[in-house]
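Notes follow once the structure below has been shown.
The complex is shown incomplete by one protein chain, all other protein chains being positioned as in the whole.
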Amino acid sequence: MSEQMKEMTYKDAVKLAMVEEMRKDENVFLMGEDVGLYGGAFGVSVGMLEEFGEERVRDTPISEAAIAGAAAGAAVTGMRPIAEIMFMDFTTIAMDSLVNQAAKMRYMFGGKAKVPMVLRAPGGSGTGAAAQHSQSLEAWFCHVPGLKVVVPGTAADAKGLLKAAIRDDNPVVFVEQKTLYKVKGSVPIDDEFIIPLGKGEIKKEGEDVTIISYGRMLPRVLKVAEELEEEGISVEVLDPRTLVPLDKELIINSVKKTGRAILVNEACKTGGYLGEIASVISESEAFDYLDAPIIRLAGLDVPIPYNPELESAVVPSEKQIRDAVFKVLNR
Amino acid sequence: MIDISKETILEMYKRMNEARAFEEKVSYFFARGMVHGTTHLSIGQEASSVGACMALNNDDLITSTHRGHSQVIGKGIDLNKMMAELLGKYTGYCKGKGGSMHIADVDAGNLGANGVVGGGHGIAVGAALTQQMKKTGKVVLCFFGDGASNEGSFHEALNLASVWKLPVIFYCENNLYGMSVPQNKAMNIKNIADRAKSYGIPGHIIDGNNAVEVYNRTKEIAKYVREGNGPVLIESKTYRWLGHSKSDAQIYRSKEEVEEWKSKCPIKQLRNYIIENKISTEEELDKIENNARESIEKAVEFANNSPNPPIETITEDVYA
Partner (left out) sequence: MAIEVIMPKAGMDMQEGQIIKWYKNEGDYVERGEVLLEIMTDKVNMEVEAETSGYLLKILKNNGETVPVVTPIGYIGEKGEEIPEVKESKETVQDKLEIKEEIEEIKTKEEPEVLEIKDKIRATPAARRMARERNINLFEVKGSGPKGRIQQIDVENYKEGDIKITPLARRIAEVEGIDLENIIGSGFEGKIIKEDVLKLVGKEEKNITEEVMEDGRTRVVPMSNMRKIIAKRMSESYFSAPTFTLNTEVDMTKVIELRRTVKEQILEETKKKITITDIILLATARALKNHPLVNASLSEDGENIIYHDYVDLAMAVGLENGLLTPVIRGADKMTLTEIVVAAKDVTERTINMKLLPDELQGSTFTVSNLGMYGITHFDPIINQPNSAILGVNTIVEKLVPVDGKAKVKPMMTLSLTVDHRVIDGVVGAKFLQDLKSLLENPIKILI
């Protein structure tokens, strides 16, 4: 793998992954609302129309059910579509195509089909777009066997994981983070830079406590971890990156090492994926290494409010993360 | 032809001016970071939205859209509460929790703006079902755009409403673009009204920039619907002057096209109509315009002096 890196935004890393894969494989194409000339609602695909033309960068009508359904249909017949749903909230409209069709075809058909599609959708709050444009619904998809679910938290991960998702023969829900789109990071420019799905990463090594987080909360957690390091508390930050399949081994080993686990995400707590991670820990041998109850820091169980103060109060804050660390350390 | 009263036409003129002033103010605030989130302006579509609402009875219902400021102002709304909501204040229609895309006044028959394209279709059908079952004599007007007519919910709703003969007016404000995608790339027909044929209901095309036409035609259609003849699809041809949202660079359309539509300004057209038909005077109309602007300034003052929602309200109203 080349050592060459380039600073770029998360958004550009997503684009780079799509562009590289579309150059390599003519079966890969992008479709979605306003992905063409407009370049996507968040500008992720700006410029792609110029390179690949309307044939492979396809604007669709506002028809999410048809977009997801068409992706599944194209995928099962030999294409590798990337479907963009403008906001993760609108995947609700695409649910049948995704959940009842794409996810289950292979199994229902006795292994005689594959559905290599990627459904990209930006999730998360923090933009003031209120209740119908701000949700983090990743747990829903994790609950559907047959779907893989990826939530990159850095630019490099966005690139490596999206390339893996495009090359994967299964439907992959690729959850992008609206508020991370403009965050820059160092990204390998190697066009074979792939991060296998199901491989988490220790973003920061530590000894005292493991914080498992992904997506928008990851940079927040890392910031707190760095601050605590200066105060003599050694925090390990683990990003599973892929929720399904989950890198259980990495999680278990880290928790065995530190004996303490704090789980942080933006999605609502009730029924959320943190509960799944907590259960994985409890059911594993890591349980016997736990020296404090596992803490979940998640979004409040409310729709995302419009008012900015309320909106920011819904999701875990730096202070809450700090407090949780002190709590598990009995300080 | 329905005879439009002077009072109604001046009220319509007032509300269209309020809508314009309101949105210009929002645009101003947005540019200064005073409006959180995103906002979708309907400048250029005032006749289409206000005219349709004015044609309804006061107790009729509407479902609104993400581009709904003119619609709800047309229905008659407390501008103070609306501006407060835009600024996320506790005194707003939704206590600061909804924002621009979710202005609602359920008691007054505004079942809410909607952040999801096509989200209102089903709601309108259900609301009309209530009116039918309770024999209230009210009709429901469902606002949506050209883009939403490509959602499955549009087709399912029209079909259901037609077989049940529900009192609902499906009111499509065709502003020619679904965000950046022009109509001809999103559907293979010129007139969305043609889609009514599939469901065996009437489909009408109206000039959405002509307030008087909008008013008269909608009034007529509302009467038909109220009489129990089932739903009707109206396609109101109009144009949004500004981008889809505040972040739209509008590279998908030409400046000439925008200028051409601006020359068909619905407010100017109505003003000309009033003057030509000697319904009112320039002075009176100027006064209405100025009052509209003043009302907006007052609303701004009200909103600015309003408190933010208390933090403890964050978990309120999740459940009834």
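A and B are the chain letters, set down in written order, and residue numbers restart from 1 in every chain.
We take it that a residue touches a chain if its C-beta (ideal position, glycine included) is under 8 Å from a C-beta of that chain, and two chains touch if they have at least 3 such contacts.
Only a predicted model underlies this, so the values are computations on that prediction, with no experimental measurement involved.
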{"item": "Contact list for the unshown chain, restricted to visible chains", "value": "A"}
{"item": "Touch with the omitted chain, as defined above, among A:7, A:226 or A:291", "value": "A:291"}
{"item": "Contact residue for the chain not shown (choose from A:43, A:196, A:259 or A:275)", "value": "A:259"}
{"item": "Footprint left on chain A by the chain that the document does not show", "value": "259, 287-292, 330"}
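Everything below uses one rule, namely that only the chains that are shown with their structure count from here on.
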{"item": "Separation of chain A from chain B, taking each centre as the mean of its C-alpha atoms, in whole Å", "value": "36"}
{"item": "Footprint of chain B on chain A - complex, ascending", "value": "33-34, 36-38, 41, 59-66, 89-90, 92-93, 127-133, 300-303, 305-311, 313-314"}
{"item": "For the chain B and chain A complex, residues of the former touching the latter", "value": "36-38, 85, 88-89, 94, 96-102, 114-119, 147-148, 150-153, 178-181, 185-187, 248, 251-252, 308-309, 311, 313-315, 318"}
